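Removed from the display is one protein chain of the complex; every other protein chain stays in position.
Per-chain residue numbering starts at 1, and chain names A, B and C are given in the order in which the chains are listed.
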Amino acid sequence: MSGIDPFALAAAGLMAFGLYGFCVCRHPLRRLLAINLVGNGVFLALILIARRLPDGPDPVPHAMVLTGIVIAVSATAFGLALIRRQARPEDDGND
Amino acid sequence: MMLLDGVLALLLLLLAGRCVTAASLLQAIVAFIVLGLLLALSWVRLQAPDLALAEAAIGAGLLGVLLLGTWRHLPASGIHHEFPWPWHGMKQAVSALGGLALAVMLALALHETAPEPAAAGETALAQLDAAGVKQPVTAVLLNFRAYDTLLEMGVLLMALIGALIVRRPLQDGSRIAPATLLSPSLARLFLPPILLIGLYLVWAGAYSPGGAFQGGAVLAGAGVMLALTGLLRGASVDGLWLRGLLALGAIVFTTAGVLLVPVTGHFMAYPDGLVTPLMVLIEFSLAISIALSLLLLFTGTPGLARSRP
Amino acid sequence: MTLASITASVLIVVGTAFYIAGTVGLLRFPDIHSRLHALTKADNTGLGFLALGVALLSGSPRLAVLIALVWLLALIAASVACHLIARYALDGTDSDSEPRA
Partner (left out) sequence: MIVLVLDAACLALILLLGLGLVRVIAGPAAADRILAIQLSGTTTVGLLLLLAIRLEQPALIHAALVFVLFAALLALGFVYGTERKP
């Protein structure tokens, strides 16, 4: 029992739920959320691997995940802009 | 503490499941936001306080506000309830099996992989004295893997440009003035401590968890608060100064990298004596650009203007 | 076991009890306004006790000031958030499937 890290299970679960949601959900916003779930699972897995260094956690995966969080948010913000535009195409040109 | 980890992981799984199977869109979004909060706690438990800060500010906070804002903008007709449960159809069942298989393989992979010291991380820790900052994660971000950070700044700007291209034309004056006087006074009360915390986090990134991204996100949060309470609004005109500030991080980063090539012989290598002041300069300019980009991604406009009371 | 750590333990236990009360209120109260009341009051009192206990344990004035700031901001934020949510709920057209654009 002690050999299984609960966070490893959580990382695997997050990626799996994300994949499932991405395949099954139809609303684009839900798909965006699903992609973010997969991303969060990947971050969790990376940080778990970073713990394996003997003297303190490995800073390189930490920095990569930090970069990843910002990139994920900016990509999601772009996706949200696309969704807003797609939801209301009739507003074109009425500035 | 072991028990705490177990409960935390269980709640993460529960919320992830809820996020993809919720009937209404808002339920999915709320589950995702709470998932972000719990993820921040998980980073704390996984000895990554830097990530806890970033997740609190960017992952749960700004992303949550963005998601709720988009939810609010969707026309009611476009949102139908979905019931994406595995027994609902063939596609659902196959996807669930696929997801399950993926989960089992990943869990095995994470469990089985032999603990093997990573060369890059050990080098980074060993070279920390030369980096000009005492915090290993900041050192990796700004010095050892500076390319990553520069390109990340580029991605952030690209996302902003993309969002501005597809934005709906702004109807000036259509923003609703807040009906309650409470929220603008909240913003006025909160603004000084937030700005202080944001700047402190940027500054403290050199020796404790924090840095340009966390600090920049907190500063962006201050701007978002002003925008949400009607003190600041998006404008469809932008000034040169605003564009300059948006590009400042990338410009300072690249210039420092290029100008010092004759001294050090490498792109983005910094001479020993200059390394600490350079790190601080780069960090602050990055923080300003990050804060502005995130704020404009929120307002979805190329410019900003003060609202008249 | 010093006097400070005993006091801190008591404060933390009391704080946790307030949190329990708040969460039970959120789950058991019949409508949104009483839930708001339970959550905002009980949880922030709980946070206050916790903060006091943690500040005692931290043993440094700098951290104590920072912790006090956390609680102060949490109080302000909670009261405004509570007010906004209550107003929203008062509008009556509250349904989570139809955003009002």
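In this section, contacts are C-beta pairs under 8 Å (C-beta built on N, C-alpha and C of every residue); 3 or more make two chains touch, one makes a residue touch a chain.
As the structure is a computational prediction, the values presented were derived from the model and not from experiment.
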Which shown chains does the hidden chain touch?
-> B, C
From B:L100, B:L199, B:L228 or B:A305, residue that would touch the chain that is not displayed = B:L228
Hidden partner interface residues of subunit C, rising order = 1, 5, 8-9, 12-13, 15-16, 19-20, 22-23, 26-27, 32, 35-36, 39-40, 43-44, 46-47, 50-51, 54, 57-58, 63, 66-67, 69-70, 73-74, 76-78, 80-82, 84-85, 87-89, 91, 94-96, 100
With the missing chain put back, which residues of subunit B would touch it? List them for me.
-> 1, 3-4, 7-8, 10-11, 14-15, 18, 26-27, 30-31, 33-34, 37-38, 40-41, 44-45, 49, 52-53, 56-57, 60-62, 64-65, 68-69, 72, 176-180, 183, 186, 190, 193-194, 197, 200-201, 204, 208-210, 214, 218, 221, 224-225, 228-229
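Please note the rule applied: only the chains that are shown with their structure count from here on.
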Whole-angstrom distance, CA centroid of subunit A to CA centroid of subunit B, is 12
Among all residues of subunit A, those touching at least two other chains are none
Subunit A-facing residues of subunit B, complex = 5-6, 8-10, 12-13, 16-17, 19-20, 25, 28-29, 32, 35, 39, 42-43, 45-48, 50-51, 54-55, 58-59, 62-63, 66-67, 69-71, 73-75, 78-80, 82, 84, 86, 91-92, 95-96, 98-100, 102-107, 110-111, 113, 115-118, 120-122, 124-125, 136-137, 139-141, 144-145, 148-149, 152, 155-156, 159-160, 162-163, 166-171, 211, 213, 236, 290, 293-294, 297-298, 300
Subunit B contact footprint on subunit A (complex, rising order) = 3-21, 23-27, 29-30, 33-34, 36-37, 40-41, 43-45, 47-67, 69-78, 80-85, 87-88, 91-95
If you look only at subunit C, which of its residues touch subunit B in the complex?
-> 69, 73, 76-77, 80, 83-84, 87, 96-101
